[in-house]
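Right after this comes chain A.
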Amino acid sequence: MAKAVLDALVAKFPDAVRDPYTFRGDEAAFVERAAIVEVGGFLKHDPAMDMKLLLSVTAVDYLGQAPRFEVVYHLTSLTHHHRVRLRVKVPEEAAELPSVSGIWRTANWWERHVWDLYGLRFAGHPDLRRLYMPEAWQGHPLRKDYPLRGRQPQTPERDIPDLIRGPGPQPRSFDQVFPGRAPRR
Partner candidate 1 sequence: MARLFRMLLLGVLIVLGLCAWAWLGYLAVNWLGGVTLGWGWGATLGQAVAAIVFIQLLFVMIVATLLTLAERKWSAAMQDRIGPNRARLPGLGRFSLGGIPHVLADALKMISKEDFLPSQSNRVLYHLAPVLNFAPIFCLFAIVPMGPPVPIRHGFAVLVATLQIANPDVGLLYVFAIASLAVYGVSLAGWASGNKLALLGGVRASSQMIAYEVALGLGLVGMMMTAGTLRLDQMVQTQSQGLFGLSWLPAWGIFVQPLGFLLFFAAAFAETKRTPFDLPEGESEIIGYFVEYSGMKFGMFMIAEFVEIVTLAAIVTAVFLGGWHLSPAIDGGLASFAAVLVRWRFGFAEPTGVLLTLAVMQTAIFAVKVLVLCWLQLAIRWTFPRFRYDQIQYLGWRILLPLGLANVFATGVCLLLDPSLSLLGAVGLAEIGVGIAALLWSGAKSTQPAPAPAHVGSH
Partner candidate 2 sequence: MPNERMDVEALREDPLEAELPRRNMVINLGPSHPAMHGTVRTHIELDGETIVKADPEIGFLHRGFEKSCENVTWTQCLPYTDRLNYVSAILNNVGFTLAVEKLCGIDVPERAKYIRVIGGEIHRICDHLTMVGAMALELGGFTAFLYAIEARELLWDRVAEQTGARLTTTYTRIGGIERDLPDGFLGRLADTLTRVAELREEIDRLLTRNRIFLDRTRGTGVISAEDAVDYGFTGPCLRACGVPYDVRKAHPYLVYDRFDFAIPVGERGDNFDRYAMRMEEMRQSEKILRQAMEQIPSGPVILDDWRYVMPPKPEVYGSIEGLIAHFKIVMEGVQVPKGEVYAYTEAANGELGWYVVSDGGGRPYKLHVRSPGLPILSGLPHMIVGSMLADLIPTFDSINMIGGEVEQ
């Protein structure tokens, strides 16, 4: 059903949309970074597509692969009930892509979500702030190289010892975990 969407997309944007595929019933295609706004506008406004509902925007961090990041858009149509997934590759060196919040207002928060957790910037976003983390947070937590342990420098917290194992060799303060690398504010 949504195969037609992919076909139409490839036909309309032969340069920008590539590698359409279907996996487990999900239709998806890769979209060039610069063309996402154009493709999104087409998908929303074309009556045959009519994808008025942007379900979510998220990103994946393929650490170690060449374009490291990938931003994923899920779209659906409330009239035709077809769905499509757009994948946009974003390299780490230029972690920025155009914002679609001008097309779907819901993208506003989803793009803040991606910026907060992955550190990808959206050009043209009206209000690109962190969504969950405090503004002073360092690093972007959902990146694969963000450590699981360790404390953020601006959140001095009381030490909560592990009841069973005791304080022991567990990381306690920043200096103990990473000696000599006291972070700078």
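These made the cut because all candidates are chains of the complex that A comes from, given by their letters.
Heads up, the rule we're going with is that a contact is a pair of C-beta atoms (placed from the backbone, for glycine too) under 8 Å apart; a residue touches a chain by one contact, two chains touch by 3 or more; residues count from 1.
Treat the numbers as computed from the prediction; the structure is a model and nothing was measured.
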>> My understanding is that every option belongs to the complex but just one is in contact with chain A. Which one, out of 1 or 2?
In response: 2
>> Taking the touch rule as given, give the residues of chain A at its contact with candidate 2 in the complex, in rising order.
In response: 23-26, 52-56, 58, 60-61, 72, 74, 78, 81, 83, 85, 104-106, 108-110, 113, 117, 130-134, 141-142, 146, 148
